[in-house]
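One structure, as structure tokens, below. Some questions next.
Here the complex is missing a single protein chain, while all its other protein chains stay put.
This part shows subunit A:
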Amino acid sequence: MAEDRSKPSELDQEKYDADDSVKIICLGDSAVGKSKLMERFLMDGFQPQQLSTYALTLYKHTATVDGKTILVDFWDTAGQERFQSMHASYYHKAHACIMVFDVQRKVTYKNLSTWYAELREFRPEIPCIVVANKIDADLQVTQKSFNFARKFSLPLYFVSAADGTNVVKLFNDAIRLAVSYKQNSQDFMDEVLEELENFKLEQKEEDEPDQAHSGRIKSLSLA
């Protein structure tokens, strides 16, 4: 699985540069409920696209923000460690991040620091929402303080994918944050990454003129 480094056309990320399109990534440990949250927000008016090579499910959604139609791609990622090598493509060009932990499992909260550090390495500026999921299992947690969110001044949402508490609000707020980030930022990091891509591309073609095509695919997957 990890050996397959070609980039399928459906993963073309150029489109996220268009004005009316945003990319929102959903991160967090295995089994914290990322997919259940997505499903609760979108109900069944959608056809997710499974990209098993990337351990990724893409959900397309259309939203209206300030009277404008916005195309939203949600990237529902997998928490399992063996997909670590895919993470760079998750972060690439993302405009907002939803970072989930499970209120019943301390490890998932502790691991937020790793997810967050990685996010900031690739996307230093994008808005990030911390999500405490599964509050239906224990409502007491809504009366507790979680320093992680406070330390990094991140908004914290108490939600339940099971009974639906605050799920729609969470996603709508994330979309709004993504749109306003996009309007106000220069996306320096993306430009730098693109420069790097082009640079590698040229180098490859010089090295292996006969294999320019495969060389191109390989270098792109490094981005």
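Quick note on the criterion: contacts are C-beta pairs under 8 Å (C-beta built on N, C-alpha and C of every residue); 3 or more make two chains touch, one makes a residue touch a chain; residues count from 1.
Methods note: contacts and distances are computed from a predicted model.
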Quick one: find the hidden chain's UniProt protein name among "E2 ubiquitin-conjugating enzyme", "Centrosomal protein of 19 kDa", "non-specific serine/threonine protein kinase" or "N(6)-L-threonylcarbamoyladenine synthase". "Centrosomal protein of 19 kDa"
Touching the hidden chain in the complete assembly: which of A:20, A:118 or A:136 does that? A:136
Hey, which subunit A residues sit against the chain that's not shown? 29-31, 36, 43-44, 79-81, 104-107, 109-111, 113, 136-137, 141-148, 150-151, 158, 160-169
